[in-house]
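The structure that follows is given in the form of structure tokens.
A selection of the complex's chains, in situ.
Note that the chains are named A and B in the order they appear, and that numbering of residues resets to 1 at the start of each chain.
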Amino acid sequence: YIGGCDGVAIVKSAELIGEEPSGTIPHALVLMMGSTIKAVRAFHEVIKPNVKRVALIDTFNDEKFEAINVAEEVGDFLYALRLDTPASRKGDFLRILEEVRWELNLRGYGRIKLFVSGGLDEDDIVRLNPVVDGYGIGTSVSNAKVVDFAMDIVEIEDKPIAKRGKMSGSKRVLRCPKCHQDKTVPLAQKLSRCSCGGKLIDLLVPLVKNGRLVKKQPSHKEVRGYVLRQLKKFPV
Amino acid sequence: YIGGCDGVAIVKSAELIGEEPSGTIPHALVLMMGSTIKAVRAFHEVIKPNVKRVALIDTFNDEKFEAINVAEEVGDFLYALRLDTPASRKGDFLRILEEVRWELNLRGYGRIKLFVSGGLDEDDIVRLNPVVDGYGIGTSVSNAKVVDFAMDIVEIEDKPIAKRGKMSGSKRVLRCPKCHQDKTVPLAQKLSRCSCGGKLIDLLVPLVKNGRLVKKQPSHKEVRGYVLRQLKKFPV
């Protein structure tokens, strides 16, 4: 969510960020009801109306005919279809999605959106975007790569000293909000302007002093807004 | 067929070789009847009993549940299932086949065989063989690569002469039936034994003399038998 997603699915995670969790019917409901359409109808009867109806169509049947069935039976109140197609059936996922889109449009359901999920990463999104309206991403978002770091002595009683392989002395890390470049300089160095003319800001600021937080933590919404603003500075 | 296949599907081709054509229910029948089970039942009612019943299960539904449905409804008289899975659904065809095999076995249909078809070639067969009992091959068998050849003068009035890049003089092409090696030698050269000890036979023999066939053509069965016997000499 703080990385820019529109919502989270886990109840616990949603509580954590103070947002409503959002999601779609799970496979379990479809399996228990014994049919996708029964599951969608049951969901529609029970769940309050402000929740958008999204039918999960990959449990029993091929996506093409299940999409047609679901659209013809419950298409009136459906917001979207979700395809969580298993890997063994994803020969050409884009082609499956084009086929579903074609069959829906042909029958007048051009307004039903397509959501996809299941082991997708950033490359899939670029490829599927022409026909897909929304993505449910799990593993590739939740599991970041480990950042290897070490705590090193860089100064002893104001004298810069560090082991081989490390820059010695206390440092400032400066970022230019204009050209988005970072720069590391000795702590004592006065530097307030980037070579591009931007005003540099210090990235290393004390969060805790004498055991007390001295800086207000940004809310989840603020972090998310900050990430989304920065994203606009990078070309796709 | 002459390359070693067990049968042919096209009526015309079967006539040509004097064999019974064999095949399975087409997609057209399943589409016209509106359901795989109806199509299999209709086929079973009408077709004479010596034809093995093979259900085509990829038309409407995912292979897994269609296999279960078909087995539970008409499994008693079924010989095999055929999966003509479209390329866009072939994410991991072996995995789909293992899944179908598992579900059949779990319900006591271990004796129903699995046939596959659709754009398969020799590499697919090697990979799928552990779970597949039969293959329907079209394109990769029917469309051989072009063999580039040229008719060249190699001798003029008994004097060997040929353009640059060609061996001059009339030749014998000899094959050793024992070690299956070919050898090209001048026509005049006496040579009857291979270095392996086998007795060499001439491959170039006159088929037509004075406008009349002088050698009986082998039947389709004989060609096929010859190919199958030779195949055993090559390791897989």
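Throughout what follows, contacts are C-beta pairs under 8 Å (C-beta built on N, C-alpha and C of every residue); 3 or more make two chains touch, one makes a residue touch a chain.
As the structure is a prediction and not an experimental result, all values here were calculated from the model.
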With 2 of the identical chains shown in place, the whole complex in this structure file contains a total number of copies equal to 6
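As a working rule, only the chains that are shown with their structure count from here on.
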In whole angstrom, the CA-centroid distance of subunit A from subunit B equals 50
In the complex, the residues of subunit B that touch subunit A are 60-62, 65, 86-93, 95-96, 99
